[in-house]
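Complex shown without one protein chain; remaining protein chains in place.
Chain naming follows the written order as A, B and C, and within any one chain the residues start at number 1.
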Amino acid sequence: SKYEYVKQFEKDDSLIPNTWLVIRLDGHGFHKFSDRHQFEKPNDHRALDLMNKCAEAVMIEIHDIILAYGQSDEYSFILKKESNLFNRRSAKIVSTIVSLFTSNYVFHWKTYFPDKELQYPPSFDGRAVQYPSNNNLRDYLSWRQADCHINNLYNTCFWALVHSGKTENEAENALRGTISSDKNELLHSSFDINYNNLPEMYRKGSVLIRKEANLMTLNQKGVEVIRKKKVVTTSHVDIIHDKFWKENPELNVSV
Amino acid sequence: SKYEYVKQFEKDDSLIPNTWLVIRLDGHGFHKFSDRHQFEKPNDHRALDLMNKCAEAVMIEIHDIILAYGQSDEYSFILKKESNLFNRRSAKIVSTIVSLFTSNYVFHWKTYFPDKELQYPPSFDGRAVQYPSNNNLRDYLSWRQADCHINNLYNTCFWALVHSGKTENEAENALRGTISSDKNELLHSSFDINYNNLPEMYRKGSVLIRKEANLMTLNQKGVEVIRKKKVVTTSHVDIIHDKFWKENPELNVSV
Amino acid sequence: SKYEYVKQFEKDDSLIPNTWLVIRLDGHGFHKFSDRHQFEKPNDHRALDLMNKCAEAVMIEIHDIILAYGQSDEYSFILKKESNLFNRRSAKIVSTIVSLFTSNYVFHWKTYFPDKELQYPPSFDGRAVQYPSNNNLRDYLSWRQADCHINNLYNTCFWALVHSGKTENEAENALRGTISSDKNELLHSSFDINYNNLPEMYRKGSVLIRKEANLMTLNQKGVEVIRKKKVVTTSHVDIIHDKFWKENPELNVSV
Partner (left out) sequence: SKYEYVKQFEKDDSLIPNTWLVIRLDGHGFHKFSDRHQFEKPNDHRALDLMNKCAEAVMIEIHDIILAYGQSDEYSFILKKESNLFNRRSAKIVSTIVSLFTSNYVFHWKTYFPDKELQYPPSFDGRAVQYPSNNNLRDYLSWRQADCHINNLYNTCFWALVHSGKTENEAENALRGTISSDKNELLHSSFDINYNNLPEMYRKGSVLIRKEANLMTLNQKGVEVIRKKKVVTTSHVDIIHDKFWKENPELNVSV
């Protein structure tokens, strides 16, 4: 039709080949959202489990994702360098992943919060970033995991102080200018908390990769056999140091 | 930290000022989705109502949207030229709108399909397109509405033939090469259907704009008063010809 | 060959349709260049004439340019909205125009500076900017012409002071904080210069458009006839106010 020319205004937004693609999404206004749903402070196990469930669903759907890393209200998905998903069109990739994640969040809410009605539909923003080298990608992930650690240490102290009776203002003042060791010490001496004993999910975030697993299935004759299959597995491990990357050479991110 | 440099790899994707921004989203694999949820063919009133509900929710949340147009599994949102939403950053705008829409879709599903469980979480893709002139914007919307008409006329014939006992292949063959008037004639003579009497929502799609309405509220003294407020209203009108645009001068899309 | 895949790394950088395209180029390090070639201060007629000659050559080559505006070491070229030059690919358009301009600058140097050898090859940078509306384009050109005026008024005062014996520092201090009327007054009272009587090229810059002219040619029978042809014409007029645009309706930039 005579209107079809308007399609030409769509810009080609494809990302260049041979770069790692990182899609990071982040909850919109989750300060308010966590409040309205009375998330436990500083970490709500159910909320994080739900985030992980959504990330897993995204990975099951989008095969080119080799790793996902999540913490707080955010998740990063790593598409392999060679990915040709949607011809590497940025908006298609970002919108699809964000939409899938969001959809799963609402869909699975009731499983993780069986006795808390979802008050309003949450949303996430998303973006795509390209990283040319393995080193850049490792640094990206280190950046997010270091961020997780710093925020969590701070929040753990903050809420310990508040739960012990301080006002939020007083807690903030008490923590101003403190460094890591101060905070560890504070937790230890005032609250008898050994930070390193807190759940790894809170301290390190969540790492999803595909790992070969033995699946029990029936063969054509109806006999039980073991089949190797890649399944998405979740752990809460350090991804800053080399160990993880050496143990998972199939990720192809050695440096 | 030493990792923060990775933030510099994020590209500035902001759209230029003073253009109409169109965000179009479209259901991913809705052929299968509509099948799995036994949508009525060719149009499922509940499915379309749900789409409209989601679009309304998006408009209530994002104030810079002046109009939304939907049909089938797609929706287009028009942001006013002057919008500075997220500093006009493309990925933030697209991902947020797609996420909000998706979230509402799952959230409100049960209201529109009370006796049909959602089988799996649906998703939508999205994109942003810039249109410099009012004419371009009008042509964009005409393009979508003409598309609605063409598909709907075809689908109406197709399913009428199928419901009357033809196979899908036979129906396809019967329609090959026909023009509009042939199809109208076919509906009329074979099925006693006057196409123009079919619901406007099916033939024209749905148009959402903000209209001033009289809202009854209580004033400070507790007395009922009428307050004028802009509310999102849905209609199924022609937006190809001038009439609509003349009747809604506040949209600023006169040509 | 097996190497050809590298072509896929070229990004599509085409500009959207239906916007005014402005290509602005600017001399690289012309502070030094004007010094090394002893340009007259504040304005060197030969240097500006050479710039205008280059701009004319660009316009003769690139038909889609409807207007060019130049001042100091810069030139802006306006491509009509409908232009499909190089399929609107940004880098091709910018590089070609900058290259053509540069080439002409060196080529014609000796005509404008017959007794001054070109000391080293000058260069220019360039960029493309899109303007959606006529108003935006008018404002762009007003911005450049206002800039020309402000700089020229300042420079005229500055060099008058310096030529009268002040140091450059003293001149700078004398002008700090002055407004337009102060500077006009200074020129008038101290140097008996009426700013408005200075050459228009210095005060307004140069405007190139295509105008129909009567050209004398021979027809097929060898008889002299008058032929109407569009030729590039240079003037130094105000392009901020409406007058110019009303007098040149063929530019299609009325507002």
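Criterion: a contact is a pair of C-beta atoms (placed from the backbone, for glycine too) under 8 Å apart; a residue touches a chain by one contact, two chains touch by 3 or more.
Source: prediction; values computed, not measured.
Only one of C:Gln71, C:Thr102, C:Ser206 or C:Asn248 touches the chain withheld from this view, namely C:Thr102.
When the full complex is taken into account, the listed residue touching the unshown chain is C:Ala146, out of C:Ala146, C:Leu215 or C:Val255.
Of the listed positions B:Phe9, B:Tyr120 or B:Trp159, the one in contact with the omitted chain in the full complex is B:Phe9. Note on the undisplayed chain: of the listed residues C:Leu118, C:Leu198 or C:Val237, the one touching it is C:Leu118.
Interface with the hidden chain, as seen from chain C, comprises residues 1-7, 9-11, 13, 25, 28, 57, 90-92, 94-96, 98-107, 118, 120-131, 136, 139-140, 142-143, 146.
Residues of chain B in contact with the chain left out of this view: 5, 8-9, 11-12, 14, 16-18.
Panel shows chain A; residues 16-19, 130-133, 136 of it touch the chain omitted from the view.
Just so we're on the same page, only the chains that are shown with their structure count from here on.
Per-chain CA centroids place chain A at a distance of 31 Å from chain B.
Remark: chain B and chain C have CA centroids separated by 47 Å (rounded to whole angstrom). Centre to centre, using the average C-alpha position, chain A and chain C are separated by 53 Å. Multi-chain contact residues of chain A (touching two or more other chains): 5, 9, 11.
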